[in-house]
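Excluded from the complex is one protein chain; the other protein chains are retained at their positions.
Chain lettering (A and B) follows the sequence in which the chains are written, and residue indices restart at 1 in each chain.
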Amino acid sequence: MATETRETRAMPETREPITLDDARWQKVLDATGGWAAACYQCGVCSGVCPWGRVRGPDAPPVSVRHMVRSAQLGLGADVMPADAPLWLCTTCRLCEVRCPRGVPVTDVVLGLRELAWKEPWLQERVPPALAGVLWDVHFDGNPWGQPPSRRAAWARDLGLAAFNPAAHEALYYVGCTAAYDTRAQHVARALVNVLQTAGVAFGTLGEQEPCCGDAAHSFGHKGYFGELIETNTRLLLEKAGVSEGSKPEKPFTLVTTSPHCFDVFANHYPRLAGVFRPLHYTQYLAELIDSGRLTFPTPLPMRVTFHDPCVLGRGNGEYEAPRRVLAAIPGVDLVEMTENREGALCCGGGGGRMWLETPIEDRFGQVRVRQADQTGAAVLATACPYCISCLEDAIKIEASKDGTPPDPDGMKVLDIAEVAWLALFADQAPAAGRERAARVSGGAR
Amino acid sequence: MTSATPPTVVVRGPAYPPHEAAGIWVWVEQHDGVVEDVSRELLGKGRDLASRLAQPLVAVVLGAPQHAGVGAADAAALGADEVLVVGHAALAHYATDPYTDALDQLVRRRKPAILLLGATPDGRDLAGRLAVRLYTGLTADCTDLTIGPSGLLESHVVGFGGGIAAIITCQRHAPQMATVRPGVFPQPAATVRSNASERIRPASVDLDSAAERVRVLERQVHAEAGLTRAPVVVIGGAGTRGDFHLLEALAETLDGEVGATRVAVDQGWIGRDRQIGQTGVVVRPKVAIACGVSGASQLTVGISGADTVIAINSDAGAPLFDAADYGVVGDLFRVLPPLLAELRTDQPKAVTAERRPA
Partner (left out) sequence: MRIVVCVKAVPKPEEVGMNPETRTLDRSKARSEINPPDMHALEMAFALRDRVGGTVTLLSMGPPMFVPYLRLGLAMGADDAYLLSDRAFGAADTLATSYTLAKGLERIAATAGPWDVVLCGEESSDGATAQVPPGIAEWLDIPQATYVSEIAPGDGQTAPAIEVRREIKGGEERLRVPLPAVLSVAAGANVPRFFDPDRRAIAESAEVVVWDAAAVAADPALIGAAGSATTVAAVESAGRVERRHEMLSGPPEETARTLAGVIRAALSA
């Protein structure tokens, strides 16, 4: 029996010869910026891919190498494996750190996704749910299908000013998730309080704030992403009070709640250069701390571990800003997980996975919260609304696995902005430190 | 592929003038002899309207000969002054053409002032077609029906997802037609009347000349109405700890459906087809009752279209309270039992109403 299997593997006689299609190959090259050709099939990517951590020995393996090979062979349904990781990829970039050829695998994946939207020979591979998300962005201005008129509802009692280039140093770009997700709204509220405490003169775009286009970008829908960039660029230039091509004396800081929005503004809006300076809020808080505008006089005794959001860390090389914020808070004891910074494990929510269902046994978040738990930290801090959602879900599932009610003193997920808020306003919270963020920042209303 | 002559618009004109019209008619929808709840509810409301106008309440039952009679007896017991029964093989199952033809003939013959139908899929299919056949006005999904000062039917409707309310009348055409969604009006109590059978009158219609257009190949009715069209959805989350029996009882009492959050589905407590939210089903019920649901946006996206959201959670900081109309901080296992008791004592009909066979 064993011999037979080996023979079959060695000689796949049933396999039809693959005919290379030059036209397709050219499309693949164009869509991947030529990078599909650079891969020499060493397989390190497949080896480090987090999917290998969650897929059991019986489940089909997720092979990045195989997918790139299929692309090199013209990407037809005949060579693309049915379980290709094209839409499984969370664009966490862990493989890119290790790739000896320096292939930006995420760009290859997004390029192949772009082809999947456009090319009939691949079209069936776009998960149908993603079209619905793009329609929501188109008609509602956000990927959550929420009413545009409610975008600023979360801040109704905060008295936030409309961004005014004459009066403000920063534009706070709230982002769709923080504007509509009831959990992430607490992060936005906490951040607003912290910025106000530091005396930052800032405004928002209120109901007029558009979707940055991260969903379209992560789905590989280059065409629609380009359309959003075009419209949003025009809107943002108008809001900054400058005409196309001209620049203000000093660029306005554009602060985002989500590292995804930051990534998009920093890397895909070239015409905003010199007009806006995109920063993730952790970077901005670190600057405020450095310049002495933000200080934490009261200690916050709390053992914290930090989960690096992929798009902030590997995506944009920012590992230190969130840690600098934590270090500035007396009493906070930062304990690192074994996998941190360049080696951090993804939460599972990137690359459009937030809008796709993942079976519980396939979620990276479960592995990640076990890693966090091993540090003995009371708080698993992070700095991305998607990470919060995935990690909180994972904690709920881990906690209720044995059928017992969740431990109220168990590890909590907090955003860095919420930790900073606690340090500033802990005395106003019903119970400091170990209370969940929702309750705590609820005290700030 | 298509016949040589494309279809052209046929203008039939009004059936009869409003001043000749009298009588409140209710189309009694029945399937295999089981009368729809909404038809019972309409007979109750029809009784009110008939009293206001001092006109008779007439129930119209269409169906196979053996089934129409059962529905007719029900209608008579529910207060109809007269029950018109058409038993015909072509009416055994609902089909647009024979049902439209039959009602059209009866209406033209007897000239009712008002014709009410339930806003079920079949009721809306029939009403929309019949109104054009009779060249008259039809209002949809009325939330109330009243009689105006001049004796006109006032249909209260909502539009734009419930944001706008309007009163609509139909002055120059007859009959004044309206559909009403199930559950809007209470069911009248059935009474045993000695002369009930005398009020049942068989009626005949000519269905043989009409060519059958659409053929029903197969009809399957499941026990459950489905999450997307349920008026009430009771949603369980992690806080149920896998025990859904109170939620099921609540859904049953309110003629609703049970849904669940992703976490509850992930735990295998309930089937994936029950998942509500971004990656599950989006529901638009009149009432969503979330029990032990914390309120991740994954879930709230799925219920943002609900008219009323009630949240029950022991965690006062649960984000769902921010997305709810009414919140109760408490253990669902303590909150639900008295609620069930309250709903059951108050609305015996909802609990004891006959259920259609699966």
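A few remarks follow.
The rule is simple: a contact is a pair of C-beta atoms (placed from the backbone, for glycine too) under 8 Å apart; a residue touches a chain by one contact, two chains touch by 3 or more.
On a predicted model such as this, the values are computed, not experimentally measured, just so you know.
Residue B:139 is the one among B:55, B:139, B:187 or B:267 that touches the chain missing from this view.
Remark: the omitted chain is touched by one listed residue; of B:33, B:65 or B:128 this is B:128. Contact with the chain not shown here comes from a single listed residue; of B:89, B:165 or B:190, that residue is B:165. From the set A:65, A:221, A:280 or A:323, the residue in touch with the chain omitted from the display is A:221, counting the whole complex. For subunit A, the residues touching the absent chain in the complete assembly are 117-118, 128-132, 134-135, 138-141, 147-150, 153, 221, 223-224, 226-227. Annotation for subunit B: contacts to the undisplayed chain at residues 1-3, 6-11, 36, 94, 96-97, 100, 120-122, 124-129, 131-133, 135-141, 143, 148, 154, 158-173, 183-185, 213-226, 228, 231-232, 254, 286-287, 289, 307-310, 321-330, 334-335, 337-339, 341-343, 346-347, 356.
Just so it is clear, only the chains that are shown with their structure count from here on.
Separating the centre of subunit A from that of subunit B, both taken as means of CA atoms, is a distance of 45 Å. Residue ranges on subunit A touching subunit B, taken from their complex, read 129, 144-146, 177, 180-186, 355-357, 359-360, 389, 392-393, 396-397, 400, 403, 405-406, 435-436, 438-440, 442. By the touch criterion given at the top, residues 238, 241-242, 262-263, 266-267, 278-279, 282, 294-298, 300-301, 304, 315-320, 322-323 of subunit B touch subunit A in their complex.
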